[in-house]
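Here it is, the structure, as structure tokens.
And then subunit A:
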Amino acid sequence: MAAQDLVWLGVAAGLVGLGVYGVLVAGHLLRKLLALNLLGTAVFLLMVVLGRRGAATPDPVSQAMVLTGIVVAVSATAFGLALMLALYRRSGEAALDDEAGAPDGDGRD
Partner candidate 1 sequence: MTGWPALPLLLVLLSLATALAVFLAGEARQRLRTTLNLAAALAKLGLVALLLRAVAAGETFQWRMPLLPGLDLVLKVDSLTLLFTTLSAVLWLLTTIYAIGYLERSPGRARFFGFFSLCVAATMGIATAGNLFTFFVFYELLTLATWPLVVHRGTQASFAGGRSYLCHTLFGSSLFLAGLVWLHALVGSQDFIAGGELGDVLSGNEAAQRGIFVLLLAGMGVKAALLPLHGWLPKAMVAPAPVSALLHAVAVVKAGAFGIVRLVYDVYGSERVQALGLGHWLAALAAATILYGSLMALRQADLKKRLAWSTVSQVSYIALGAAIAGPLATIGGLVHLVHQGLMKITLFFCAGLYAELLGSKRIDQLDGVGRVMPWTSLAFTVTALGMIGVPPMAGFVSKWYLGTGAVAAGQSWVVGVLVASTLLNAAYFLPVLGRIWFRPPPDAWPAPTRPGRWARAAMLLPALATALAALLAGLLAGLELSPLGWVKLIVAREYGG
Partner candidate 2 sequence: MAATELLPLWVLVPLLAAALAACLPARRAGQLALAVQLAALASWPLLAAAFADRGPLTVSLAGLAPPLAIRLYLDGIGLLLLGLVATVTTAASLHALATPGRAALRPAFWPAWLVLLAGLHTVVLSFDLFNMYVGLELLTLAAVALVASAGTVAALAAAMRYLLLAMLGSLAWLAGVAMIHAGTGSLDLELAGAALAPGGWVSVALALMLAGLLLKAAVFPLHGWLPLAHGAAPGAVSAVLSALVVKAALLLVWRVQLWLGPAGGADAAGPLLAALGGAAILWGSLSAYRQDRLKQVVAFSTVAQLGYLLLVLAMPSAVAWQGTTLHLLAHGLAKAAMFLAAANLVRRAGDPRLAALAGSDAAAPVSVFAFALAGVSLVGLPPSGGFLAKWLLLQGAWQAGAWWLVALLLAGSLLAAAYLFRTLAALLAHRDGAGQARAGLPVPRIAELAALALALGAIVLGFAAAPILDLAALPAGPGGAP
């Protein structure tokens, strides 16, 4: 594997770490969503780098997967933002309670 690839892999690994940390630890939901996107980017980077596998022409399947992945990530982010807004409108907060916390509503439908 080329040294260049190793650099990219290192970058991807670093982004994964940041992303996971952000999703789990960040308080504000916007930060969590951004962290999720960071994580997504890291995975896509990993896919592109692995897809090269030293060959001159990149693997089209990897590229297609990354494109699809980006579409999914964008729609999930949009959906997450909408959800966050709805939650903010109802509860006045854009954060989740403590992990162990019980739901504050009553769960009736």
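Candidate entries met the following condition: all candidates are chains of the complex that A comes from, given by their letters.
Assume a contact is a pair of C-beta atoms (placed from the backbone, for glycine too) under 8 Å apart; a residue touches a chain by one contact, two chains touch by 3 or more; residues count from 1.
The structure displayed is predicted, hence computed values, not measured ones.
Q: Given the complex, what touches subunit A, 1 or 2?
A: Looking at which candidate touches subunit A, I get 2.
Q: Within the complex, which stretch of subunit A touches candidate 2?
A: By the definition above, subunit A touches candidate 2 via 16, 20, 23, 29, 32-33, 36, 39-40, 43, 46-47, 50-51, 53, 59, 61-62, 65, 68-69, 72, 75-76, 79-80, 83-84, 86-87, 90-91, 96-97, 99, 103-109.
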